[in-house]
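Take a look at the following structure, please.
All protein chains of the complex are present and in place, except for one that has been dropped.
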Amino acid sequence: MKIAIIGAGSSYTPELFEKLAEKKEELPIKLISLMDIDEVRLEAMASFCRRYAEHLGLKVKIESTLNMDKAIYGADFVNVQIRVGGNESRKHDEKIPLEEGFIGQETTGAGGFMKALRTIPEILKIAASIEKNAPEAWLINYTNPTGIISQAIHDYTKIKCAALCAGGLRNTWNTASALGVDARDVQYDIFGLNHLNFTYNIKVRGKNISKEEFNKVLDKTGLSPEMKEMAIIMKAIPSAYLQYYYHRVKKIKVLKKEAKSRAEVVLDLEKEIFEDLKNPAFVEKPDSLKKRGGDGYAEVAALTMEAIHNNRDTWGVVNVPNGNTYSFLPYNAVVETAVMINAHGIKALATEPPPKAVWGLVSMVKNYEMLTAEAAVTGDRDTALMALTHHPLVMDYDAAKILLARLMEAHKDYLPQFK
Amino acid sequence: MKIAIIGAGSSYTPELFEKLAEKKEELPIKLISLMDIDEVRLEAMASFCRRYAEHLGLKVKIESTLNMDKAIYGADFVNVQIRVGGNESRKHDEKIPLEEGFIGQETTGAGGFMKALRTIPEILKIAASIEKNAPEAWLINYTNPTGIISQAIHDYTKIKCAALCAGGLRNTWNTASALGVDARDVQYDIFGLNHLNFTYNIKVRGKNISKEEFNKVLDKTGLSPEMKEMAIIMKAIPSAYLQYYYHRVKKIKVLKKEAKSRAEVVLDLEKEIFEDLKNPAFVEKPDSLKKRGGDGYAEVAALTMEAIHNNRDTWGVVNVPNGNTYSFLPYNAVVETAVMINAHGIKALATEPPPKAVWGLVSMVKNYEMLTAEAAVTGDRDTALMALTHHPLVMDYDAAKILLARLMEAHKDYLPQFK
Amino acid sequence: MKIAIIGAGSSYTPELFEKLAEKKEELPIKLISLMDIDEVRLEAMASFCRRYAEHLGLKVKIESTLNMDKAIYGADFVNVQIRVGGNESRKHDEKIPLEEGFIGQETTGAGGFMKALRTIPEILKIAASIEKNAPEAWLINYTNPTGIISQAIHDYTKIKCAALCAGGLRNTWNTASALGVDARDVQYDIFGLNHLNFTYNIKVRGKNISKEEFNKVLDKTGLSPEMKEMAIIMKAIPSAYLQYYYHRVKKIKVLKKEAKSRAEVVLDLEKEIFEDLKNPAFVEKPDSLKKRGGDGYAEVAALTMEAIHNNRDTWGVVNVPNGNTYSFLPYNAVVETAVMINAHGIKALATEPPPKAVWGLVSMVKNYEMLTAEAAVTGDRDTALMALTHHPLVMDYDAAKILLARLMEAHKDYLPQFK
Partner (left out) sequence: MKIAIIGAGSSYTPELFEKLAEKKEELPIKLISLMDIDEVRLEAMASFCRRYAEHLGLKVKIESTLNMDKAIYGADFVNVQIRVGGNESRKHDEKIPLEEGFIGQETTGAGGFMKALRTIPEILKIAASIEKNAPEAWLINYTNPTGIISQAIHDYTKIKCAALCAGGLRNTWNTASALGVDARDVQYDIFGLNHLNFTYNIKVRGKNISKEEFNKVLDKTGLSPEMKEMAIIMKAIPSAYLQYYYHRVKKIKVLKKEAKSRAEVVLDLEKEIFEDLKNPAFVEKPDSLKKRGGDGYAEVAALTMEAIHNNRDTWGVVNVPNGNTYSFLPYNAVVETAVMINAHGIKALATEPPPKAVWGLVSMVKNYEMLTAEAAVTGDRDTALMALTHHPLVMDYDAAKILLARLMEAHKDYLPQFK
């Protein structure tokens, strides 16, 4: 069993090692191939991971390479966690929209849009390498914006893809912690898109939770008081990322006031992390790394690989093509929804009807996402412009034109598909 | 044949008489019953209409009454053009949203939302009177926002309803004028909702128009250069009301700067109009009236009544329940779409797939509209709040709460359903 | 204006001339081009038609040709009424199934299946000629089985096609005659496929007919007492062709007992007709021709051409691709349903839900029809076998194999697509 990690220089890599060590019985890995285009970060990470794996008792060969085909060749799972243009590019995604009066965030709105345009061409190269070098492998994606990226993968390639986000299972953990039950006994319907989902119909071992229990779960979500109000009205818990929609006006103000963008904070943090990683004294995760986040992803990735490798029927939440699941979305629209995972694939489960206030919002964002995936592959600027114009966080043609022009200029080195 | 006009004090009434006179052969009307709750305006209008009918050679009995049941009793068509709270209320619909930083307009956004909440209870009373006094009659609605109002009528009553807007046929007139053809030889697919529609696939006698001809049609639309650009990209002509979406940011600034709101302009104008109407010297439409607009409505209303009364198969554009027409909208969602009209009813026609960039926007507004219709009937404040929050011109929970509170306070006399 | 008639040697041609003469104002035809592959019949028909046209006061040039491209070149309408293999082939379609214990009939069951396999290759040649010689022309098809033939046309060509059958409007005539009203004031919903339709929701000028009136209409249908019983239970009138389903067992016995098959009767009759036609003394339809039937077709064809040529919105019943009209049938499935016809095309109208007992039967026959159209084009024998096996009048694999083998042997000269 071989695992490839593309973008292995990412600070998410150690968390993944940690989970693989926890599950070493279920996932009998022989070889982990670390690949990145940044040799310095790659080598720092590889040497740390060797120390860390030993420390964790994870007996596995670890190789590092700049050659993607080599990393992917013969792999069972290809974990993808790339960041095209790095956090330097992310700065533009966050700042330019804010300067124009719109939400600037790396996964949603104009920022997520531009990240998708940069990332999809690289993802399609990875998919092509998988088709050639490991056609039976699963691409495990947690590169953002995972919903749009997996839309492009499903529409334009034939490979198997599990597009994951910790957000899908978050409310199993919240419910477990709020009610003192086992997270694996919690299930629900979940409707929507990545970073735009709504959890409803929560059950513990098949029993609906009470209103009081629902409130206790809400208290674990970290949502604002207002979003909790909405959750109670809708009988559904919105993803925390919906703060960019429901507190749109306030968030723009708050983000504008922040001294540093999230990209800048991360850039500083990563400097610190890589200093620490290079230090041969560290055999465990340095404190700097803990500030970075990301363990949710590793847990979801490990759970998915375990279900597939062992053909163990497992409930989960994954971004998959809609099929007939939601009648108001296109057949090929990728949605984030409850699924059953095993060696046979990832299949959407029938659901109860979603909350009545949000099918329109989800449709509008999905329409934007599908146009964005298409524009990212075809390089058609008009399609990109129509996508951005119709994002509910933009909803303005004049602004979309300016945003598109500025973002394209800022990222022109990473947008070869737009001549 | 009897026609009732509810809200007959409206300055739209004379235009309707004009059209009825034009079509006196096809519509052999014996009695027109004018009803309003404002006795002063009603009588001014009734006396003018008697003079005007005579002038036009329209030989028909004209009665005026404050009693709605009497007006409706035995009618074949009940034309409804009411304005609950009058233009005084409209001032709030336009101003309060603007003060909070949002589009303030009488049919769309927060303004249209509040107009729907005020209007629907009165419309349901009219529908109830029809059920009792003229169960076979057609309600011809052009009270705004006609899409939401007809949603409520179709969901909560059994009466026959033709919810019209001149916007539906506007592009037949534009095409005719641009290309020098007969408007009745122009047809197209039209997708969307009232004041949120997109005209595509324009044909003249079954032949697709060329790109050059499309551009000529665009020149007749009065759309901004930017919206024309969009039309060319989408191969579809957006309703002029989409300026509130596509020029959202700019329009907010422009509207804020205007010395008078549209309501205030109309209030002034109506004073002038009613002065003129009272003048027995006027047997024709005074110039003041021509500034008010509205002839499109009368033309569409007359065309619809003619098709129904004479059972003449007639292509048109009407707001009707979706059925299966658009697979991504609910079965009962009222849509503005191409139809065939005759005595047997108004039936949606199969269409080509709509422009690929806008099904999401239309879904989001439709979701809002259905929640608004429900809130208007049930008086459920949470439903109203969810509706407003998810309107793409609001898309903010914090703002929706404030807007709802302020608008409800301003209009509290007209919102009995919200205790 | 030019009309081509392909298969003009058919005894349906004179009736068409009769209707064209009636509508000479609405259809200002300059040239009618008669084409057939049987020179003897063609010339007999052409000379009769010249005399008949003169008699009818139809001033139009009439040409006859063996060259299909010439006939079609520049035509506005191409009427197609061919019979591949003639009534000699039809004998096999009727007899072989009966010998095996199944319904043998030229449009339904195993007989209609085989007629479709023979006819579709020729129809596609006609369509190809239209694409080349008259790309804007409408193919007016009343060649049977019109539902399967138009399925192939819509799935495999780009031409405009109106697939007609008098059966669609039959109940307007029945209702008119039963209730003493004008047929054009009668409309209804009609659900199903050609020769497998159900008329329901009959209205006269928009008013539902009463139970008593429904019974009077039934009395005009010529249906058996048992099928009238069913009609009353279902509140829907089945096509007379449903006798082959609802009286299946009895019909097999009756057909077996008949001395001559319908093909044989028609062969005799046609001999007589063509003798008469050759007689220069006849300037009117000979009595022999009246026995042949077919005037319904001519009426529907004329009505359709009139609506298209004059761009006159006209309600009708035509075989058209389903689109979203019936949610339980595929998007591209051709259905016989109510439509609006004009120069812009033929568009399905939204309908009320069909009778609850028959959506399954229609689905099963439609599944068979789509497989048959596919087999006819691809020449895939397995697909043909699956089609025939799953026809509800066969519903037996063993029998389908034998039927297919015998029918293919009998018609092998006309099945070039099956090598």
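Each chain gets a letter, A, B and C, in the order it is written, and its residues are counted from 1.
Convention: a residue touches a chain if its C-beta (ideal position, glycine included) is under 8 Å from a C-beta of that chain, and two chains touch if they have at least 3 such contacts.
What you see is a predicted model, and the numbers here were worked out from it, not measured in a lab.
S.K.: List the shown chains that the missing chain touches in the full complex.
M.R.: Output: missing chain touches A, C.
S.K.: Tell me which of C:64, C:89, C:337 or C:389 is the one touching the absent chain.
M.R.: C:389
S.K.: Which listed residue (A:22, A:43, A:185 or A:229) would be found touching the missing chain in the intact complex?
M.R.: A:185
S.K.: Pick out which of C:135, C:222 or C:360 touches the chain that's been left out of the picture.
M.R.: Reading the full complex, the residue touching the unseen chain is C:360.
S.K.: Of A:66, A:283, A:343 or A:405, which sits in contact with the chain we cannot see?
M.R.: A:343
S.K.: Considering the whole complex rather than only what is displayed, give the residues of chain C touching the chain that is not shown.
M.R.: 101, 226-227, 230, 233-234, 245-250, 327-330, 356-361, 363-368, 371, 382, 385-387, 389-390, 392-393, 395-399, 401
S.K.: Determine and list the chain A residues touching the chain excluded from the picture.
M.R.: 136, 184-185, 187, 203, 205-207, 308, 311-315, 320, 323-327, 340, 342-345, 347-351
Throughout what follows, only the chains that are shown with their structure count from here on.
S.K.: Can you check how far apart chain B and chain C are, centre to centre, with Cα atoms defining each centre and the answer in Å?
M.R.: Here chain B and chain C have centroids separated by 44 Å.
S.K.: For chain C, what residues touch not just one other chain but two or more?
M.R.: none
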